[in-house]
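Just below is one structure, and these are the notes that go with it.
Complex shown without one protein chain; remaining protein chains in place.
Letters A, B and C name the chains as they come in the text, with residue numbers starting at 1 for each one.
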């Protein structure tokens, strides 16, 4: 059993982390920190947890073995500057503070894409959990990058559920606006582009070219659906490619290649990423799906925790999908 | 042609009024008032009106023949206290300020339920437009009330779309919360109860008893679906009842009794109210549907305007339903 | 470990049962029977199970300790007539065949509402799993019935998600129809009424009067939201009532009374039932929510299995809710 603390305990990723960790057999949640809700019951904020926990928000941690930072982008550095963690306390950051700039003082954060950096993560004390769009896209392209097979521009459209925008109500998450609607935002300029490019380069694709990424807001709550293509020209045959993908992910308990075309709800409420690959017009076309709050955030964070503490990678992450 | 002004021009009911009035053959929109947006294009706020109008928000009216107050509940009195309207300017209030307390100085507001008060409205200068839940429920019960046939408690569940909660984002209109969700609010205590009771009494039901009304929030944007029953005991036969309803609404261009059971989208984006009547367990059971923004607000307001100015009651209100 | 067979393996309740049982620590799924899909992979039908199982549909069972019948209403008797089960094989029927007529030859089916019949179920070999509407409504009323406190008519509106209508596409489950729509069906005549009445009587309410039940189709996929009221007249004070409910369900791991009003998604993808109680107009008003596929079907079936085999009642049923 390890003692776990969660900082930023009222947001969506913290709620999802709680849903997962409350069933994790090796975890004791020692503290859930919230400056605004300290003293209140956790199920007064995450209402669905009624009956699952009597935990109370605290204003600081006690003596955790690991702390998850669910603070919002840019606030993790601030938290670490203002709070001295116990000696030996590991850190898993769900924000974007350390993904592209991994150093904090002499602490170095490993990029927590388990399928790429499994061995480094096992040895790491500090992990930067990848972004949701980035995870969905990188898992589709990693096998190609590892063989240096991406030689032309990458074309991506990816649609996200509303929970990716967090808990704070706003104009584009207002139900009257969002229901039965669809829109584009930050086309070609989304902040995850840097993370994706770095990762593919680190994976071995040394001549990476332009990534054209159009993110979209979907009228659903959970999940990311990515449609990706890049020039192929028969570098490998169709059969060879699919075999290679299966082989690449053979030891990964959450990534699978589907022979049939996929639809988003096949992964909702699970830690899985499903891929489907076709070949058309001289392109390889890959669709990739994840649940943005699970594999794209809190589930992947627990997967990282499992690796960092020597647990089975999938411990506590065999989740019943909702499917509908 | 009449000159029309709209006060409170940025909210949902004003937007809907604009959508309707821009196609109305006898209306010139002379001003759309907004204290916060004066000087801005109307299509910068109501984005769907791009290409339909070049109107600009103003900070006051000019010389309107009628002004629609779309100000939010409680703010209509304040507006009238602070603004002297031109002599002869009629008023249609979409708020709840004058529904139950009809006097403002020596001005008396007629309750604008066209199907009940058609003749009074034709002569009125000041009209209080009914609430959306109230409209949907009253139209279901008016024929019974007119014959003094409601002799026992009334049981109502009614579900509203999110636009009923207006434009301001909040916790219960946040897409991540509302999508695929349902909840009850203000059970047995909704503010429309007074309006409903007054109307049924005014219609002739002198021994009106308790109204049990459970409002619900639905995960759709437009419309109200009301399910209503009260003791029947064969006061009229099934055939007589349905005949009487058809007769009662024979001159009403927007209320119809359906022989088949009804579903909400049959009226969405129209000014219609559809009713369906069945008899079970000694009860008469009536389902009633409207579009909360049209028949429940801006469409009914235009219907009132048509009556007040001697136009055909349905002028500009033969709207293409969206149906899907 | 027990060996489990599932008959009728392609439908929604079988899929949900598989999602739960694949993670159950004491279950080995020995066979999933489908006459139409025998020989095919299970993940070719329940697509979200890709990566979770390599099971293949079979055309019959082997030697199960328990068989779940997921055959559709009316087909369970037929299955039992045509198939001789191994000696000692227990049966859990998810259809409605044995809920009100519990005898099949000399086999007697216990009504599987765990919170009511826990001790009988522990000793039972044959269990009739309750219906989804019925479960949601009965759990709201059981404490009252157990004290014989229901003395007047019961008024119920309950809204169901589309998965309650099963897998076969039809007019009222067509997305273009159902999305953003709402409708009533079978008002006052739903087939679960008998089950509800029998249960409340069996619980001790000997003077049960009329139950007025209006079922509705909601535009969401999972869950049932029930709004229920009956005359109260201060039989118990508000505090006494809520205390009594808490006490009644103290040993039930899945039923909880919420002090705050509840919304459907608080239970989606869990085996929980949440209740909220208020008092108005001389009525006690109870809202009750479940996931129709979990607590209303397959989850409750596993809960019954746990009791029948002496496992912890909640084994394998601590499910991560989807919440959004």
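We take it that contacts are C-beta pairs under 8 Å (C-beta built on N, C-alpha and C of every residue); 3 or more make two chains touch, one makes a residue touch a chain.
This structure is a prediction, so every number in the text was calculated from the model and none was measured.
Contact with the chain that does not appear here is found for just one residue of A:79, A:126 or A:220, A:220.
When the missing chain is restored to the complex, the residue among A:68, A:111, A:126 or A:177 that touches it is A:177.
Of the options B:47, B:73 or B:168, the residue whose C-beta touches the omitted chain is B:47. Within the set A:77, A:285 or A:318, the residue that contacts the chain not displayed is A:285. Residues of chain A that touch the chain left out of view are 155, 157, 159, 161, 176-177, 179-185, 187-189, 210, 212, 214, 216, 218-223, 225, 227, 229, 261-265, 268, 278, 280-281, 283, 285, 287, 324. Remark: the residues of chain B touching the chain excluded from display are 12, 15-16, 19-20, 22-23, 44, 46-48, 50-52, 161, 163, 179-180, 221-222, 254, 256, 258, 260, 262-263, 265-270, 272, 274, 293, 318-324.
Against the chain not displayed here, chain C makes contact via residues 12, 162-163, 165, 167, 169-171, 173-180, 219-221.
Here is the rule we go by: only the chains that are shown with their structure count from here on.
Put simply, the chain closest to the centre of the protein, by Cα centroids, is C. When the CA atoms of chain A are superposed on chain B, the rotation angle comes to 180 degrees, reported as a multiple of 5.
Because chain A and chain C share one sequence, their contact can be compared position by position; here over half of the interface residue numbers appear on both sides.
Per-chain Cα centroids separate chain A from chain B by 46 Å. Between the Cα centres of chain A and chain C there is a gap of 34 Å.
Listed for chain C are residues 161, 179-180, 221-222, 262-263, 265, 268, 324, each touching two or more other chains.
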